[in-house]
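Presented below is the structure to which this report refers.
A protein chain is absent from this complex, but the other protein chains hold their places.
Up next, chain A:
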Amino acid sequence: MTQTTLPPVEKTQPVSSPRGTISDRSRAERKLGWLLAGPAFLVMLLVTAYPILQAVYYSLFSYRLTDPENRSFNGLENYWVVLSDPLWWQSVFITLVITVITVAVELVLGFGLALVMVKALRSIRPVVRAAILIPYAVITVVSAFAWQFAFNINTGFVNSWFAWLPGVDATTDWFGGTGTSLFVICLAEIWKTTPFISLLLLAGLAQVPEVLQEAAKVDGATRWQRMARVTIPNMKAAIMVALLFRTLDAFRVFDSIYIMTAGANGTESVSFLAYRQTIARVEIGLGSAVSVLLFLAVVLIAFLFIKGFKVDLAQARGER
């Protein structure tokens, strides 16, 4: 899974600095910077920009991999086919549902786990951290299989362990309906990626200056007030980064759906739709159009987050 990083925020120049001229030293530094980052930048272009551009190019063709002779240019028709198909909109809806539910739950849980990791006794801290991080180290396909086996009506233990819950009994078929399937898919995603969010939040927690906490304590702030007025505002940037990464990730959900339902009962995500057109149907043109639209959606999410991120920073500085 690729991860996007935020673009560097422009530095504000000191008022006294001369306009338009760069010192020799900073010019040399800039050159060194390019020399160091250049190769990585080129590799990035090669492995990300090239496939993206090729997908955009292919999306303008009617092109089936098994029938290359009949490849023909058809402009934006593929996009029209995708956007006018209810299946696309249903997949977008399902993807959004999964994204919103998993990210919201993960944020709350992840925050709790980050607090536990910070506050845990020094002696057990390494053990706690390792234990919390284990799910993130599990390969997604493996975790999807594990959850599927757990909830499967024949092999699973969930039905017999949780039979005391209303609506659960030995014959509950979790993968037989949309709601229950999505429930298990979301559960697997949450279990798997909460450690990631808690790790990012842990970094944010560590950045909250201890002096502010002390000052608040001296002023008689309660535990809750310190959390709401000191801790959270000071780690807003970390929260936004964690949210951005996880939202981008969650929007591309594929593995769990592929393993658990294979898209049955209307549980298809946008990635799954792209997979089906490109890999299963080998309709490269149509599949590329779906992929390009998925890419645009991800870019849009990143854009919205980064915009929102800036506003939040300003608010944090100005109001509190």
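Keep in mind that, in the parts below, a contact is a pair of C-beta atoms (placed from the backbone, for glycine too) under 8 Å apart; a residue touches a chain by one contact, two chains touch by 3 or more; residues count from 1.
The criterion applied here is as follows: contacts and distances are computed from a predicted model.
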{"item": "Omitted chain (choose from \"Multisubunit sodium/proton antiporter, MrpG subunit\", \"Carbohydrate ABC transporter substrate-binding protein, CUT1 family\", \"Gluconate 2-dehydrogenase subunit 3\" or \"Phosphate transport system permease protein PstA\") - UniProt protein name", "value": "\"Carbohydrate ABC transporter substrate-binding protein, CUT1 family\""}
{"item": "Residue among A:S198, A:T247 or A:Q277 touching the omitted chain", "value": "A:Q277"}
{"item": "Selected from A:A55, A:V82, A:M117 or A:V298 as touching the chain missing from the view", "value": "A:V82"}
{"item": "Candidate in contact with the missing chain, chosen from A:V56, A:A264 or A:A302", "value": "A:A264"}
{"item": "Contacts of chain A with the absent chain, listed as residue ranges", "value": "62, 65-68, 81-82, 85, 87-88, 153-154, 170-173, 175-176, 261-265, 273, 276-277, 279-283, 286, 290"}
